[in-house]
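Missing here is one protein chain; the remaining ones are kept as they sit in the complex.
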Amino acid sequence: MAKKKKKAAIKKAAEEKSAKIRADFLTDRVVTEISDEARELFNQSRYGTQLDSGKIQLSLIEALYLMEKGKIEIYKTKNKQFKPEEFIKKAKKLEPNFWVRYCVFRDIRNRGYIIKTALKFGADFRVYDRGIKPGEDHARWIIYPVYEGSTLTWHEFAGKNRVAHSTRKRLLIGVVDDENDVSYWECRWIRP
Amino acid sequence: MAKKKKKAAIKKAAEEKSAKIRADFLTDRVVTEISDEARELFNQSRYGTQLDSGKIQLSLIEALYLMEKGKIEIYKTKNKQFKPEEFIKKAKKLEPNFWVRYCVFRDIRNRGYIIKTALKFGADFRVYDRGIKPGEDHARWIIYPVYEGSTLTWHEFAGKNRVAHSTRKRLLIGVVDDENDVSYWECRWIRP
Amino acid sequence: MAKKKKKAAIKKAAEEKSAKIRADFLTDRVVTEISDEARELFNQSRYGTQLDSGKIQLSLIEALYLMEKGKIEIYKTKNKQFKPEEFIKKAKKLEPNFWVRYCVFRDIRNRGYIIKTALKFGADFRVYDRGIKPGEDHARWIIYPVYEGSTLTWHEFAGKNRVAHSTRKRLLIGVVDDENDVSYWECRWIRP
Partner (left out) sequence: MAKKKKKAAIKKAAEEKSAKIRADFLTDRVVTEISDEARELFNQSRYGTQLDSGKIQLSLIEALYLMEKGKIEIYKTKNKQFKPEEFIKKAKKLEPNFWVRYCVFRDIRNRGYIIKTALKFGADFRVYDRGIKPGEDHARWIIYPVYEGSTLTWHEFAGKNRVAHSTRKRLLIGVVDDENDVSYWECRWIRP
């Protein structure tokens, strides 16, 4: 019995150790291994895109988020993992707006929303209502992440609102402050 | 009967004569004479503030609006009236944002709202719902009038919104374009 | 006869001298005197907006353009004119994007198009086809003026295109180089 218990303990420890999904950094994205856990990332939580191979392709933003949550480990070579700081540095080089977009992505995800790219709509992100998954219903908001110190012209502001209006979504402006906190303003064009 | 007619004619002539309320320019505001018509400006349409003397004190913006509507005549000296252009020039010197603020005031008034200063709320104007007069209910919006060519940091944008939020009003941004037309965006702080 | 001729010559010289329309700088715009020449600016060439007084209100961009063309003189006080450099400095302070927008405005005007604000459409400018005046037909393009050294995110690019698409206008990007020359690219979203 003691032996059996020990075996179970070893197995459990091994499972815990391997609880993190392996993912490989590939130039400008991150691709997971094929596993039930990886599939769950996509099926349950709607991270990334499922490739034909069954692997999940994550954006750099999604990858950092899952790394910080302890869900994945990102490998730069076969045996060498990225440290978070190192990964952020890499990502910032590849995507100049990485950090401001990441802050908003993280905050929205932490609040329980699914957030995906909105390039096709002419915006940064689209956000689904709580409990809604992409495909089940339309996104509720499009989000523009900005730094609080950056400048806004009224022409740009008008443009962002028009994009939201033309896609029948609400406009959410996510302003990231010096402490990486995000405040949100919902804006809409009205004729009083 | 003839007497009655005559009386009516006299009354009408008096009305016509007194159709324009006399108002005097006093350094940085405009004060009306004491008359029923002047009182009506305040009681009915909520222009200005009633002074203890019974005169109505108008802001420069209100005064220009009423002058352009043909309701008042503004005197710079005992016998000399301001021409509109002259008054605008004077007002612009006294208040650097006079024109952009006036464009928004005029547009909102023309749309049938009562609009008053919101200095004590830390904002430009407060606007009451159609049919609502100050005192009857809270203002619905505070308005921030800006010129399309000007810019803002998101930090400043957040500040304007905070003012609105703390006074439990909605923020309306009124952007005046080069053709003096005003476009409006309603913004509100949300915690998604 | 000689006397008559002399008189005529003096009159003509005076006319030429006064050929320039007087305009006053008022905080953030420029307003012309009332004259046939000023009215022509608006009626014929569609500069500015006509005020109720008959004066023409010009944007800072329009004012500089007309000053450089020798059509107007801009006064900062009753007797003191702006020098072009001085006016540009003032305008840049009031409108941080003044210069890049001015370069595009000037270039488009020089090419024979009428160009007006497009704030209502969510863009900087709208441009009418040659020979078309505002009101006669819809604008053909909306224009975004940018500096060649500034950076473009694809989300912003997608947004600008969507604004144009939703307003049924073509998108023209006007890129201003170090020598203030402007190059244009017409862009549209397609499904190949």
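Some observations on this one:
By letter and in written order, the chains are A, B and C; residue numbering begins at 1 in each of them.
Methods note: contacts are C-beta pairs under 8 Å (C-beta built on N, C-alpha and C of every residue); 3 or more make two chains touch, one makes a residue touch a chain.
Only a predicted model underlies this, so the values are computations on that prediction, with no experimental measurement involved.
Of the chains on view, those touched by the hidden chain across the whole complex are A, C.
Across the entire complex, the residue among A:I21, A:L41, A:L60 or A:I142 in touch with the chain not shown is A:L60. Touch with the chain that is not drawn comes from one residue among A:L119, A:I132 or A:L152, which is A:L119. On the side of chain A, touch with the chain left out of the figure occurs at residues 24, 26-29, 31, 48-49, 52-53, 55, 57, 59-60, 62, 94-98, 101, 116-117, 119-120. As for the chain not pictured, it touches chain C at residues 108, 111, 113, 127, 141, 146-155, 157-158, 161, 172-173, 175, 183-192.
The definition used in the following text is that only the chains that are shown with their structure count from here on.
Chain nearest the geometric middle of the protein is C, using mean C-alpha positions.
Because chain A and chain C share one sequence, their contact can be compared position by position; here over half of the interface residue numbers appear on both sides. Placing every chain at the mean of its C-alpha atoms, the farthest one from chain A is found to be B.
Between the Cα centres of chain A and chain B there is a gap of 49 Å. If each chain is reduced to the centroid of its CA atoms, chain B and chain C end up 31 Å from each other. Distance between chain centres (mean CA atoms), chain A to chain C: 44 Å. Chain contacts: chain C has residues 96-97, 119-120 touching two or more partner chains.
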